[in-house]
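Coming up: chain A.
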Amino acid sequence: MSGLAETVVHTLAPGLLYPTGGAILFALGLYGLIRRHHLVLRILALNIMGSGVFMVLLGVAARGEGPPDPVAQALTLTGIVVAVSATAFALALVVHLTRLTGHAVMLPGPPDDDAPVEDISREEHHADGGPADPPPDEDRPA
Partner candidate 1 sequence: MSPPGAEWLPAGIAGLVGLSLAVAVLATAWPRQAHRVGLLGALAITAWVLGLSALFLNTGPDPEAAATRVALGGWEAPLGLMLHLDGLSMTLLVLTAVVGLATSLYSLGYVHDRIERRQFWPLWLWLWAGLNMLFLSGDAFNLYITLEVVSLSAVALVAFTGTAAAVSGAVRYLLINILGSLSFLMGVVLLFGEHGVLDLVLLEARTEAGPTERMAAVLMTAGLMLKAALFPLHVWLAPAHGSAPAPVSAVLSGLVVTGSFYLILRLWMGVFAPLATPAFGILVGMLGVAALVWGSLQALRAGRLKSIVAYSTVAQFGYLLVAFPLMLVDPGAWRVVVFFAVVHALAKASVFLAAGTLQHAAGHDRLADLGEVLRARPRTVFALGLAGVSLMGLPFTGGFIAKYLLLEAGLGTVLAGSFIGVLWVLAIAGGGLLAAAYVLRMVAPSFQRGRADAGEAVSPWMDWVPLGLATVAALAGLAGPLTLNTLALTPGAP
Partner candidate 2 sequence: MIANTLTVILILAGLVFFAAGTAGMLRFPDVYSRLHALTKADNVGLGLVVLGLMFQASGPSDILKLLLIWLLVLAAGTTAAHMVAQRTWTHGEFESDR
């Protein structure tokens, strides 16, 4: 009987349990990214995928008896800081997109290539980086 308990405890060691959890998070984030269309939810889905990758990395580093692998921890720390800065930039872009188009939803479907393009080298481009006066886009219904 103790043999079975031993194998169960061995297989459920953090070195295998957390990487599996990380793989589940990665797949969950991928599913959420495909299904949901609101941009803030998609950014959350990408963050959850990133946490899944880091859980796999730290789970792999915790294998074996000795202290966990410091290189893996340094990589995870670097990854977390990169994820935060990418998320902050993505949220700033989404807010700016809502300011221009009135909605924060990235509907699938082919992009309309012939949308009017503003050229920043022209004179009437505003100095504060914003467009001269945003062309009146019709609101896409939800």
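These made the cut because all candidates are chains of the complex that A comes from, given by their letters.
Here, a contact is a pair of C-beta atoms (placed from the backbone, for glycine too) under 8 Å apart; a residue touches a chain by one contact, two chains touch by 3 or more; residues count from 1.
On a predicted model such as this, the values are computed, not experimentally measured, just so you know.
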item: Touching chain, any copy counted, for chain A within the complex - options 1 or 2; value: 1
item: Touching residues (chain side chain A, partner candidate 1) in the complex; value: 19, 26, 33, 39, 42-43, 46, 49-50, 53, 56-57, 60, 69, 71-72, 75, 78-79, 82, 85-86, 89-90, 93-94, 96-97, 100-101, 106, 110-111, 113-122, 125, 127-131, 134-135, 137
